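With one protein chain held back, the other chains of the complex are shown just where they sit.
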Amino acid sequence: MLYSDKVMDHFTNPRNVGELADANGIGEVGNAKCGDIMKMYIKVDKGVITDVKFKTFGCGAAIATSSMATEMIKGKTIEDALKLTNKAVVEALEGLPPVKIHCSVLAEQAVRAAVADYYKRLGIDPGPIVGEIGDCHACSHDE
Amino acid sequence: MAETRFVYADNAATTKISDAVFDAMVPWLKEGYGNPSSIYRKGDEAARAVLKAREQVAAALGAEPREIYFTSGGSEADNWAIKGVAHTFAKKGKKHIITSVFEHHAVLHTCDALRKEGFEITYLPVDDMGLVSVEDVKNAIREDTALVSVMYANNEIGTVQPISEIGALCHERKVLFHTDAVQAVGNLPIDVKAQQIDLLSLSAHKIHGPKGVGALYCRRGILLPNLIDGGGQEGGHRAGTENVAGIVGLGVAITKAMETLPERAARLRALRDRLIDGLLPIERCRLNGDREKRLPGNVNISFEGVEGESLLLTLDAHGICASSGSACTSGSLDPSHVLLAIGLPAEVAHGSLRLSLSDDTSEEDVDYMLSVIPGVIEKLRAMSPLWERIISEK
Partner (left out) sequence: MAETRFVYADNAATTKISDAVFDAMVPWLKEGYGNPSSIYRKGDEAARAVLKAREQVAAALGAEPREIYFTSGGSEADNWAIKGVAHTFAKKGKKHIITSVFEHHAVLHTCDALRKEGFEITYLPVDDMGLVSVEDVKNAIREDTALVSVMYANNEIGTVQPISEIGALCHERKVLFHTDAVQAVGNLPIDVKAQQIDLLSLSAHKIHGPKGVGALYCRRGILLPNLIDGGGQEGGHRAGTENVAGIVGLGVAITKAMETLPERAARLRALRDRLIDGLLPIERCRLNGDREKRLPGNVNISFEGVEGESLLLTLDAHGICASSGSACTSGSLDPSHVLLAIGLPAEVAHGSLRLSLSDDTSEEDVDYMLSVIPGVIEKLRAMSPLWERIISEK
């Protein structure tokens, strides 16, 4: 499979795993049929993501990209977190095999889903801010 | 948890070459380099070694030496048998082939290729225990059926098919019968004559022989067109300078495996059953495939809420080599066609684990796996949102 050492590090010792009791934004994306579900918990304070946790059902790349994504948004403002792209996550992980790129897309989407949920809880329509979360492009499975 | 130990539990994928096989191969990789087609002594010695291996393979199957053709492995043997029969019978207007939905890809993709050429393929279902029904085969046979191809034992879930019954049926209905016995050879008794098998594929690397060599048994009287044309090797039926060392290795491997089959199988079955019984108490898991009609070394269990690739990678970190039916390990999108065929929902198929044992597997290896796997499942479930959902729904 040829995962990079960085991927293996994040897979073996995932950062920020678990649930966040006082989360004020939770997003879940993916589809169990395809073998991937990502759930992201964020705690937002004054526009800054002060804490983040994740749970993932998925392959090595799915777990590693979740872990890396949480590291990359922790302490960032919501605006910066929304700028996180799957490409940036893949780069930070020193690459992914081509067949695993869709797993990194899932990580990007999980962050956006969590932010969208945060706005929804505030009674704000997340649409204009977060945009379309979209489906996994890798497959046509519907939930 | 015990100290890390290396446990190779993926013997259905490939096995380690045994010392006896390696030692038998070395002379042919060193001084015995003659070409078996050459008439000088150095060539003749190689030809004799190939002949001896042919006799060994024949003896292991209850066949005659001239019914054995060496190939580059199980896949080539499957392709040759199926494409060969298909193209021969197509000339007589028989363009229908019967196989099962859960064959190895070497058979399935060969049938797919033939389908695109205009052949009609019936893919028999398997029941939830992973067994093909003889009745289904019977009902599927038509006037224009050229071949029935049903695997001897499944590579993922280890289920053993009713080969003798299918053989008798095909014989009675005068339809040729091929079986992919890559997983069965060396693990189950085989007698091609008694079982009325017309064509049988096997591969050396599944039985502690080398990779890249296999054989096709083709019953005397059946004339297959060549898959690989050229020189006069294999009686003019399969060209290419013989892989002498590999063929010698196959001969030794199959002889060793068949010689001691009852004892070996009994030991494997005991290890297998201890592993199954030790894992099944884990919450929300199930054994895939019939428990009795099963290869002696095959364990295949699905753990809900767990994804196969991450399971394999975690086990690897603990020194355990295993395999899974998850799509994620293969880079495809759908999980194992075998697990879907026995009715597993996709999300459960993703969480399957195959542990396949061999003569190299020890009691301590089983102890170790039993000490490691439950904790790994627990850890992965703890971080799985799917598991969270399953638990909350119950």
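In order of appearance the chains are A and B, and numbering begins at 1 in each one.
Convention: a residue touches a chain if its C-beta (ideal position, glycine included) is under 8 Å from a C-beta of that chain, and two chains touch if they have at least 3 such contacts.
Just so we're clear, the structure is a prediction, and the values are computed from it rather than from any experiment.
A.B. asks: Among B:67, B:156, B:198 or B:309, which residue is in touch with the absent chain?
C.D. replies: Hidden-chain contact among the options goes to B:309.
A.B. asks: Looking beyond the chains shown, say which of B:52, B:109, B:219 or B:337 touches the absent one.
C.D. replies: B:109
A.B. asks: List every residue of chain B that touches the chain not included in the displayed model.
C.D. replies: 8, 10, 13-17, 22, 25, 29-31, 33-35, 37-43, 71-76, 78-79, 104-107, 109-110, 112-113, 203, 205, 210-213, 225-232, 239-246, 309, 312-313, 315-316, 321-323, 329-330
The working rule: only the chains that are shown with their structure count from here on.
A.B. asks: Between chain A and chain B, what distance separates the C-alpha centroids? Give it in angstrom.
C.D. replies: Roughly 40 Å separates the two chain centres.
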